[in-house]
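Report on the structure given below.
The complex is shown incomplete by one protein chain, all other protein chains being positioned as in the whole.
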Amino acid sequence: MSDVPVLRTEDLGKRYGSTWALRDCSLEIPAGSITALLGPNGAGKTTLLQLAVGLSRATTGQLEVLGLSPWADQETLLPRVGFVAQERPLHRSFTIAETLKLGRVLNTTWDDDLAVSRIESLGLRLSQTVGKLSGGQQAQVALTLALAKRPDLLLLDEPVASLDPLARREFLGTVMEAVAETGMGVILSSHIVADLERVCDHLVILSHARPLLVGPLDELVACHRLLIGPRTDPATVARVHAVIHESHTDRQSSLMVRANGHVYDTCWEQHEVGLEDVVLAYLGQRHGPAERVLEEAVR
Amino acid sequence: MIWVGWRQQRWETIVAAAILAAIAALLIPTGLSMLSSYNNDGLNSCAGALQGGACDAAARSFIHEFDGIGNLIAWFTLVPGIIGILLAAPFVTDLERGTYRLDWTQGITRRRWIAGKLGIAVVTAIVAAGVFIALVTWWRTPLVRVQGRMDNSVFDSEGIVAIGYALFALGLAAAIGAIWRRTVPALVSAFALYFAVRLFVDTWLRQRLVSPLHATWAVNGRGPSLDKAWILSQVPTDQHGHALSLTVLNCSKAAGATCNTAVPTKGAVQYFQTVYHPPSHFWPLQSVEFALFAGAAALLLGLAALWTARRVA
Partner (left out) sequence: MIEFHVETRSGVPTYLQIVQQVRRAVRLGVLRPGDQLPTVKDVVAGLAINPNTVLKAYRELDLEGVTEGRRGIGTFVREHVDALPQQDVKQLRTSLQKWVAHARAAGLDDEMIGALFADIVRPTTISSVAS
């Protein structure tokens, strides 16, 4: 595995008609990382993944995947990137064998033995029709298709949405197993925070078409704090630390901050937070700077 | 991609084959019986002009016997179009269901995918239309010998135009489907448009594709050979070919001989002008109509391809 970042964007933007599905996206994801792409529906997760795999073309900005341009170098890049689209599309009338044949025929690099052994280890028969499989099984077949080309990067767009917890666990287990074997990078989008917490070491939070937070997951979560104290104006705190989210009752204030060093202010009770709290705080920003700018642009 | 395209079209190909098989099942027995009738009635030897006597009577009874089924078969002219539209379904369904995202992120470019899928549909449509034409043309051979093939309801399943119809319908469904991306509405509206265009061509445009012949001839003289021709209009005229006014016509028709003589030189129905396409216009008309439909098909398929390549994510 080389050191080339898995994904690198600079002011990346995509517009459909008059709506921006993604904008001002500048981020870098290092090689070999497993990245969570989090955000509500319509935040731009699918857009970013589709741009990365060359399904759509950027309106503005630059995008490099494994050092290549997805639109211009598509034929060189596709063998190295595995992709499972949202709702894991498969041809329902095909058998599993025919689905694998499709992969073999349409791909330049293809490990058929790997594909067949994966299917067998899932307890599936090649003669089964895809449309008759359960959701979890279909997800595994789609994943097999993506893994059998031995990619350097795996992009998964909400792969486990609408799957039961067991199927989710098995699917992610398969992905992790493949990562342990090959060291490939993974970018997976989801809104199930618990799954991502176990699996990911990198984080990208998108909301309203913009990235809000990007970086190594453990570090980011560790530098956020929940401050609880008597009702005050957060201005003093805001001078040093980034206040992500604030809520007040008549007696009490709670602030979610991204700490810039230690929080010395003793009137605040400090609590460590988990990933879910951080994500909710960022996504719940009602009058955050990003939101305001967006509202003005729309007007 | 060839295998992928074929496999994705499997169901539609089977349905098309079944339709053709059903048509064959209807046509072959009736066709054979018609052929034997034709031979037994001695119409074989009448081939050519049917004026007068036994031949005329035999021809009339033959036509009377098989005209009913002939009219039924005439409706089959919609079949190539239906097959064409059907063959666009795999392309549109892939776009509707999002499974194209699976195919496009394997290793081929979207251009190859589009070319493969549409290409296979085109080939299948041509073959199916060819089989259809072969079946119907074979079946109609005796009738054509008696009546010719210039009549509107016969023309469009003879020759090569049906191939153009199939391709046009395919292109229409593919283009609408590429833009709309919902299979059932796209196919239904494609059929409606196809039907409208066919109706328009059949009833108005076809006769104008090649300049028809005009012949003015005296009533008791020898007219042009209208045997097996497609007569567009035949009106009473004066000797210069100008149509007669109604009063003159009424007089001529109503009072019979008396009126005839009462109105002197001008007025009597003495001349007819016929506007018609002789049988020799068959291939020119076929070629122009085919070119129109095939050309439109090419444009529509190109639109479907370009739209999908540029606009879809």
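So that you can tell them apart, the chains are marked A and B in the order they are listed, and the count of residues begins at 1 in each.
The criterion applied here is as follows: a contact is a pair of C-beta atoms (placed from the backbone, for glycine too) under 8 Å apart; a residue touches a chain by one contact, two chains touch by 3 or more.
Quick caveat, the model's predicted, so the values are computed rather than measured.
Novice: One chain isn't displayed here. Which of the visible ones does it touch?
Specialist: Listed by label, the shown chains it touches are A.
Novice: Could you tell me which of A:6, A:34 or A:213 touches the chain that is not displayed?
Specialist: Residue touching the chain left out of view: A:34.
Novice: Which residue among A:181, A:219 or A:269 touches the omitted chain?
Specialist: Among A:181, A:219 or A:269, only A:181 touches the chain that is not shown.
Novice: Identify the residue among A:98, A:158, A:195 or A:246 that touches the chain left out of the display.
Specialist: Within the whole complex, the residue contacting the unshown chain is A:195.
Novice: Using the touch rule from the top, list residues of chain A that touch the missing partner.
Specialist: Touching the missing chain: residues 34, 168-170, 172-177, 179-181, 194-195, 197-201, 274.
The working rule: only the chains that are shown with their structure count from here on.
Novice: Between chain A and chain B, what is the separation of their C-alpha centroids in Å?
Specialist: 56
Novice: Taking the touch rule as given, give the residues of chain B at its contact with chain A in the complex, in rising order.
Specialist: 1, 3-4, 7-8, 10-11, 97-99, 101-109, 313
Novice: Which stretch or stretches of chain A touch chain B in the complex?
Specialist: Per the touch definition, chain A meets chain B at residues 50, 53-56, 74-75, 78-79, 81, 83, 85-87, 89-91, 93-94, 98, 101-103, 105-109, 142, 145, 149.
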